[in-house]
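Yeah, one chain of the complex is gone here, protein chain that is, but the others are all in their spots.
Order as written gives the chain letters A and B; numbering starts at 1 within each chain.
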Amino acid sequence: MGKFEYAPAPESRDVVALRGSYGLFIDGDFVPSTGDGVFKTISPATEEVLAEVTEASPDDVDRAVSAARKAYERTWSVMPGRERAKYLFRIARIIQERARELAVLESLDNGKPIRESRDVDIPLAAAHFFYYAGWADKLEHAGFGPDPRPLGVAGQVIPWNFPLLMLAWKIAPALACGNTVVLKPAETTPLTALLFAEICQQADLPPGVVNIVTGAGATGRALVTHPGIDKVAFTGSTEVGKEIARAAGRKKVTLELGGKAANIVFADAPVDQAVEGIVNGIFFNQGHVCCAGSRLLVQESVYDQVLESLRRRLTTLRLGDPLDKNTDVGAINSPAQLAKIRELSDSGEAEGAERWSAPCELPVKGFWFPPTVFTGVSPAHRIAREEIFGPVLSVLTFRTPAEAIAKANNTPYGLSAGVWTDKGSRVLWMAARLRAGVVWANTFNKFDPTSPFGGYKESGYGREGGRHGLEAYLDV
Amino acid sequence: MNEAEGEPVTTVTIAGPDLRRFLDGLPGVDSVGAEARAAVLASRSIKTTAKRLALDLAISMIDLTTLEGQDTPGKVRAMCAKAMHPDPTDPTVPMVAAVCVYPDLADVAAAEVKGAGIHVASVATGFPSGRASLEVKLADVRSAIAAGADEVDMVIDRGAFLAGKYQLVFDEITAVHEVCQGRAHLKVILETGELVTLDNVRRASWLAMLAGADFIKTSTGKVSPAATLPVTLVMLEAVRDYRQSHGRQVGVKAAGGIRTAKDAIRYLVLVNETVGDDWLDPDWFRLGASSLLNDLLMQRTKLATGRYSGPDYFTLDS
Partner (left out) sequence: MSETVAASSAPRVAVRKTYKLYIGGAFPRSESGRSYPVTDHKDNFLANAAMASRKDARDAVSAARKAVAGWSGATAYNRGQVLYRVAELLEGRRSQFTAEVRAAEGLGARAAEAAVDATIDRWVWYAGWADKISQVRGAANPVAGPYYNFSVSEATGVAAVLAPQDSSLLGLVSVVAPAVVSGNTVIAVASESRPLPAVTLSEVLATSDVPGGVINILTGRTAEIAPWLASHMDVNAIDLTGAPDDLADDLADAAADNLKRVIRPRSTDGDWTGSPSLHRMHGYLETKTVWHPTGM
């Protein structure tokens, strides 16, 4: 017990009105499935059931695609950009108005700390809609020709790690460019997508422009292989991404997949901020981040100092109830993910790396994993090569900038990288040589709707965010 | 230097060009990152029992201050009375840590708080500007101690620091430290608002500690910005690192611009999560303030009664 213990500071759940069960959002209404599939979504922190959700059958997916097609042809693609823009501005505004409700719901369904959903996820989602709303009537200035046209109907499948934000990254640019969408949220985190459907109704969005079909792998497969869609957008694992690429046929595809980012710390780094950057890089969102800095590459000359500072810093991380405003580390999203994290961590020990975890009390119910650091990691270890997608950091060393580059790039992935040094020319030299779609210098995990995000190599192709993000949804 | 067993100690004496190289060679501070860290800590939600504890701790860490040209013995006496009994209707309210005055009123303050267990801090060395000869500065210190101050808050020569004359700044501090040795605790005011960059704050912190400071203090309160969370964060990191390498613990005082209980609690969170329990004590962390005390009392009353209070119910300190 320290001298200054923080009392519980829970965010109230009252702001959210959970329904017992949710239908599918097709053609502007919540409708039942033609089949009888249902599944439950739970809170990963307490294991309580939050709601019953409909599992969309291939028939339901078919209906949704038809609704999207009809809306595309009759309403959305013929609507002037400035009118589309105003719908998107409305949606952005309503997200801001219902921000607290969305944040609490996101933390309940996903397990992430309320501070993050409140301060990062929801504001970024609103900002994404604001940004792309402004492009809807300016496409001729976007550098894609005098009259770039939309693709048609987009089938979009998103992951569970940033549910509403990933939805915003998909829907906002698609609609701005004149496409209509059918989106499938992840099966463990459908609730904010369903609330978003309500927001579309509140904004009087024409029916069929946005359709939400909930379900798991089968629903996703039915959607991305549907002959009636023109475009597939997927964020998720590299494994599934490859399947989608194989099955794509003529459809245009963008993929945002896994990563195993190197966070590179030089001897002249601003060390206290670098330690924060390391912590943020791998423990933000419990490490459930495709661009997480999951490999720390620290210059050998400062290894002891950095590791000591890092361990000291990790002892002040607060793990627990996601709805407590002081929680830093929330729950692991599902038992399946927890099992995967455990399996890979055990392999780390088995392969000879040293394991250290921040001392913290894990709640009895729910799915939890303490922030963990592996040292003595060699590039050949599984924990250095495979994406763990959890709060596990693998530490390796390097001697020279060239060696750091070689080690950082020595992976099939290429989503992001971090560089910590006080020397400007080195920042730029490293950035020029890192094979990664996002390079963070003296910072980490920074996102903005104006900033293009996406990977090299097996981290996928296509960019989301910025002017570049329009390309995925235009026939250019 | 503390040579307690097992603790790492640096025995190299750093002086002259070595001092400059050492200070300039300290790790840089990325200001965007430092400000972001301070902002996250400022978003901590301190409620109920934690808030009660924090309010009382904050009160006990206050250096209740009056440093005005128009100060009189009457004003100082009234402030001292407030320091000893912040809320006459509630004896459970802790006393503040110290009163802080100009040297020529230190005798008045010392007489008022005698035996109460409150320190008497006096500013010195040509406060607040520090623009005077060393001779005059030392005389200022001697007069404060003779008048009964057991803590001295000196200012560094910021002009010399910004001109790169680190050795001069260092020598002044050691001279003052020598005068204070055994008779008064020395707090060294960096005047961070004039140093401007966080890199300078880090360097000045180390300089002051190497020269013997018992406390490093952010500001005189006469220049804006005074204390800020990012500046205090950097100073706390400095005292943490210094204790690790030199085995000696130095305190931190945040002064100026801390007006509300909410501000004060944010500083305590900063201390808690940067350096921990060892500094969560009036012997190692102080808040230099004047109007802060009444806001802390108001918040304390609200926690106890459940009602919002008003200024009529708390005594003025003048």
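Annotations for the structure displayed:
The rule is short, and it goes like this: a residue touches a chain if its C-beta (ideal position, glycine included) is under 8 Å from a C-beta of that chain, and two chains touch if they have at least 3 such contacts.
Since the model is a prediction, treat every value here as computed from it, not as a measurement.
Every visible chain touched by the undisplayed chain in the complete complex is listed here: A. In the complete complex, the hidden chain is touched by one of A:E73, A:D137 or A:D475, namely A:D137. Within the complete assembly, residues 82, 85-86, 89, 127, 130-131, 133-135, 137-138, 141-143, 400-402, 424-426, 428-432, 449-450, 466-467 of subunit A touch the chain that is not shown.
The definition used in the following text is that only the chains that are shown with their structure count from here on.
Within the complex formed with subunit A, the residues of subunit B that make contact are 27-30, 32-34, 36-37, 43-51, 53-54, 57, 237, 268-269, 272-273, 276-277, 280. Here subunit A touches subunit B in the complex through residues 2-9, 115, 119, 268-273, 276-277, 316, 325-326, 422, 442-443, going by the rule given at the top.
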